[in-house]
Structure formats: C-alpha cells, structure tokens
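Missing here: one protein chain of the complex. Every other protein chain is in place.
As written, the chain order gives the labels A and B, with residue 1 at the start of each chain.
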Amino acid sequence: MTLREVKDILDAEVLVGQEQMDKDVRTAFGADLMSDVLAFAKAGSLLLTGLTNPQVVRTSDVLDIAAIILVRGKKPSPETLTLAEELKIPILTTKYILFETAGRLYQRGIVGCMERVDEERARP
Amino acid sequence: MDLATIVTALDLKVCCGADKLNRKVTGGFTGDLLSDVMAHSGEGDLWITRQIHQNIIAVASLKDHAGIVLVQGSEPARDTLEKAVTEGIPILVSDRPGFETAGMIYDILKVRGG
Partner (left out) sequence: MLAHETTLYENQFPVEGGNFDKAGQVSSQIKAILKRMNLSNEIIRRVALVSYESEINIVSYARKGYIHIQVKPDYVLIEAIDEGDGIPDLELAMQQGWSTASQRIREMGFGAGMGLCNIKNFSDFFRISSDVGKGTQLKMVIKIDKVFDGI
C-alpha cells in the first residue's frame, strides 16, 4: 500500500513528506513507549503514536521508519516538524484515535510487526 | 459484544477476572501514557496497552473500562495482578503486537456490533 492510500484511509493530513506519498508500506507498529518501538518495530513500518515531541522523529530515524502517523488530531511542535524535514521522515496526522487508526489500516491489509533484531540476526 | 467473545476470537490468556467475561465491551482504546488514557478513553472501553505497572488498574477502574489487554505477551507485574483482583478488573494477555490486537478487536466490534 502506498502512503497516499494510507492518507486516504485515515483521512489524514500530510505535514511533512508530501513528495514521498508513493512510498510502499506493509507493516505498522502502534505505541507510545519509545523503547518499545526501538525494540520491536521493523524498518520500513508505519509508526502510529500519540507522541509529538522530536524524540518520535529521532526514534524513527534510528529505525528507518517509513512514516509517522500522529493520532487523535495531534499537531507536532515546530521543533518536531523541522527535524522531520531535515531527516526526511514523513509525518501525517489523523483525527482517529490509535485504536481506530490501527483498526482501519488492519482491515485494509496492513499487518503488525513484532520483530526483534536478534531474530533477524538468526536468519541466513 | 461481551469480553468472552473477544477472548475466544483472539485466544487471549485470562490472567484474572474470569468471572467477569460477560462484561459488555462498547469500544476500544490503545494507549501507553496513563494521562492520555485518563483523558480520552471511555466507559466500557477495552484498553490495549504495553504498560504492566500497577497504576494501570487505578486508571481502568476510574474509567470503568471493560478490561485491560496487555500486548506482546507482557505479563502483569505481581502487584498489578493483586490490585486487579481487588478492583475486579479483568486482565487479558495477547501474544500479538498492539497494532494487530487493536485491528482484530476493531474488526470484531465493527462487524459484529458493539
């Protein structure tokens, strides 16, 4: 699914990364605990969160997250937007709560991810 | 929709509150920040979270949640479980990540009605 389709499904507004709407996404991770995201989210996933501080962008950068979806109509601080532009990480904001955001994407075929890096390591 | 249907559909482990699975679930809420959950969740919500700290019981009790689903196979801390028993809050565990757990519950509530 492209980011553009994600945007349509969630009736979302694109705050950063308008030029990256053709990016392909298949997995998502929803959480408000950054250490949780760091431990489990897969590279290339969507990050659904209620957090809006710059650390969300940093965490996404560390993990190569495809895009950040802010839930419940949250708007990030100017610092967060600047950092996302600098690191080229798309940010979308949707009016839906995290539960509904996950539900709508799940219904359309996006799957969850819970991949530990040490599992990746075990693969040939 | 009662809790028991969701427990069966998602094959959730029931840590406590097995006698309360007839409770009605009217909606779902996913969140790990307690202040957020306090402010925005509603009565009858099934709360999906990664937090295992005992404070989650106070929140679920104050907000009259139908129950708590811990995701990614997280086990509740011992004092959390004790408090849940005292307060009568069902604690369920899903082996799936939060996204999928929410997705499946959303699906059940939407398709089969709240």
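In this text, a contact is a pair of C-beta atoms (placed from the backbone, for glycine too) under 8 Å apart; a residue touches a chain by one contact, two chains touch by 3 or more.
A quick note: this is a predicted structure, and the numbers were derived from the prediction, not measured.
K.L.:
From the list A:A39, A:L81 or A:V111, pick the residue that touches the absent chain.
P.N.:
A:A39
K.L.:
What residues on subunit A make contact with the chain left out of this view?
P.N.:
Against the left-out chain, subunit A lists 32-39, 43, 49, 51, 53-56, 58-59, 61-64, 79, 87, 116-118, 120-121.
K.L.:
Going by the touch rule given at the top, which residues of subunit B touch the chain that is not shown?
P.N.:
32-33, 35, 50-53, 77
Here is the rule we go by: only the chains that are shown with their structure count from here on.
K.L.:
Using the touch rule from the top, collect the residues of subunit B that touch subunit A in their complex.
P.N.:
27-33, 36, 40, 48, 50-51, 72, 96-107, 110
K.L.:
Which of the residues in subunit A end up touching subunit B in this complex?
P.N.:
28-33, 36, 40, 48, 50-51, 72, 97-100, 102-107, 110-114
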